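Here the complex is missing a single protein chain, while all its other protein chains stay put.
Here is chain A:
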Amino acid sequence: NVLIEGFYFLAAVLFILGLKRMSSPVTARGGIIWAGMGMVLATLVTFLYPNLGNLGLIVMAIMVGALPAWWLAKHVAMTDMPQMIALYNGMGGGAAATIAAVELIKGTQHSLIAQTLAVLGAIIGSISFSGSIIAFAKLQSIMKKSLLFANQQLINLVLFIITLALGVFIIIQGPATATVIIILFFSFALLFGILMTLPIGGADMPVVISLYNALTGLAVGFEGFVLGNAAMIIAGTVVGAAGTLLTQLMARAMNRSLGNVLFSGFGATGGQEMTEA
């Protein structure tokens, strides 16, 4: 156990140093290699986790996930990089949501705080997942138009409230929650992510992807707390904070505010936005 915690600690240090190096042009290339070493260490040492079953399934899933991701990332054109970031970021958000799903369906007895963070991480991760997939589809030109319809903002608000209400219900019910409710909860969170991203134009997508990147980080941090995993808490929170700042910087570089980017599809500037997209 000391070995696992020690390696997680080392991985967290490597992530922070790696990000630090990536924020300067001179050292940027070394940064990703440092972070990469941290990731390999953390992944390998996790196999030593106490009572870890389904080892065959784990190795198989890693293979199934790694090979296409590696091949695709290697062969995609440089100009298509933003949508690849969106895709991989969405996968991370989805993974955070699945961790919450397994924990909630299993009905592990959590403290009130841990249960709340599990639900919050589930909402944020799901939104990041479905939203990033829409962002990917738009940038990849699978989806060309910004979908706008009457009362969109109101419908989104209602969806969000339903999601939150189901989340609160799950927090209160705890391990006794029926699986159907949990599935319903995830469905609404995913649907909200889709509808929230649909009206946003392609030109604004980099800012939105950066926002979802920060959200995934936050979700990972929350689920890290649920699992009692310090490496996930630290890496997730660092990305959450760095991503939020980065989102603001990117929006400012485009002379836009974040609210403007997210809600302009509905507001007074909506007309211009649509023709632009």
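As a convention for this text, a contact is a pair of C-beta atoms (placed from the backbone, for glycine too) under 8 Å apart; a residue touches a chain by one contact, two chains touch by 3 or more; residues count from 1.
The rule we apply is simple: contacts and distances are computed from a predicted model.
Trainee: Out of "proton-translocating NAD(P)(+) transhydrogenase", "Aldehyde dehydrogenase family protein", "ABC transporter permease" or "Multiple sugar-binding protein", which one is the UniProt protein name for the chain not included here?
Mentor: Going by UniProt, the chain not displayed is called "proton-translocating NAD(P)(+) transhydrogenase".
Trainee: Among A:58, A:142, A:157 or A:172, which one is in touch with the chain left out?
Mentor: Counting the whole complex, the residue in contact with the absent chain is A:58.
Trainee: Extract the touching residues of chain A with respect to the undisplayed chain.
Mentor: Chain A touches the chain not shown through residues 8, 11, 15-16, 18-20, 22-26, 28-29, 31-32, 35-36, 39, 42-43, 46-47, 49, 51-55, 57-58, 60-62, 64-66, 68-70, 72-74, 78, 81-82, 84-85, 87-89, 91-92, 94-96, 98-99, 101-103, 105-106, 111, 113, 179, 206, 209-210, 213, 216-217, 220-221, 223-225, 227-246, 249-250, 253.
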